[in-house]
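A single protein chain has been omitted; all remaining protein chains appear in their positions.
For chain A:
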């Protein structure tokens, strides 16, 4: 097949704007899957993706379309919609010539609509604007057209209206894809140049790499060479996604598919790398991607110290399919041996934690997440600190720096005040307001990342009654007056409870934190004293009274089983705790550092 009849495209959208449903409809209309195989949101592979209604990993599918007696080969590459995964979006874009920019007819332009549209423009993709969910009674497609014109400079005439639910407008989309998205360049004769845009690990087949062939071709038996990792592999199988993997003899320029080459570990390859032939190598590699930078870190420890090795194995298993998640062993005086884990964002952290609990049977204790700080020492050395424990002594610090992001909020204008208030309270720096229409605006702030990693998103949602959306970009490090806040339990400093806070908030946060811990830690047979300190200065103190009386008077007649069950419950509760000195601290307490605002 000549590249004339190939189109490679992706769908980009804000979360929940109907991306997966539209993809389902495209699959169905092209008979890529029979209705018997059909289940909603075909492309969301993981149970978690389907449950949470979000796409986490990119995936690809080949559609066969017949138009005017011609058979076209359309490759659809699905993209994640959440801000944490924007790096995965850019990976998908690099493999396409065009993008469907999907906007919900009732929600309108949202933060990730703008962010993803700009990404697509940066990649020089042909953009087909699509307004979705036009069947809903509250839809306002014409307002949305205006918003798209204002923010993205998209002419209203270019846009298509669809309802993925009823199928209305789907055929026109196919026509637009063929008409507006350019076919890939036909360069099958050039040396092989293929982009790895994703990979998954399969227990039986090893690493499966997702490829977009830009130049040349690849077939079974070929010796391939990875230009960045300098490794060679022999191709065992190539094929396309329909959406299940279907083997083919070879893939050539313009095509999207997979390649299996006896690759044992996901660490042996690099997403963004260029695949070429070992013998006849391409002169230079494709531009590739910048590697994802973990923005949020937390400690993950086994509740039971004996589970350290099983936990390591579980983390290794998870990282097989998620190269953006990092972990390194660390030791805490309070928690023993565990791992410092890095995530793209809070959602990413939650997902990893949830998968960890679901897929392994280990009780874990997680510490409060923090960002990576930069510290300029007196001796002019710059150190990166991803754990409050690693903050050098005060007298060695010349300057404390924290990561700053540029945050864009898209929201109805009536909530501007509420969000400005929220952003100011989080040490935000106002940058501007841009009106999409009379009723909606984009508000821009520069904010310390540490202020938005925990509950900021939820707060923003409730302040805007769910109508506000947020996107952010890391812009750099800035000086800030930060201190390390320590917590002492019965006179012992608990390293896992230390946090880095702004000096002006330190007293308030210290007081609230010990109050909160007082409620989280249950009473013991002795008094438990809780203190907050900055350096050697104690700034707050609470104490937990000891248990005076805990004895069941009755023994429930002959119902000894009941008595035993009551005691079992008591003991079971204790198992999920971490004992620090002789104080039992529940897992929840380690996270209480986060929510001292309430």
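We take it that a contact is a pair of C-beta atoms (placed from the backbone, for glycine too) under 8 Å apart; a residue touches a chain by one contact, two chains touch by 3 or more; residues count from 1.
Just so we're on the same page, contacts and distances are computed from a predicted model.
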Practice task
Quick one: find the hidden chain's UniProt protein name among "Cytochrome c-type biogenesis protein CcsB", "NADH-quinone oxidoreductase subunit N", "Fis family transcriptional regulator" or "Heme chaperone HemW".
Solution key: "Heme chaperone HemW"
Practice task
Using the touch definition up top, pick the residue from A:2, A:331 or A:570 that touches the left-out chain.
Solution key: A:570
Exercise for the section: Could you please point out the chain A residues that touch the chain left off the display? Expected result: 525, 547-555, 557-561, 563-564, 566-568, 570-572, 574-575
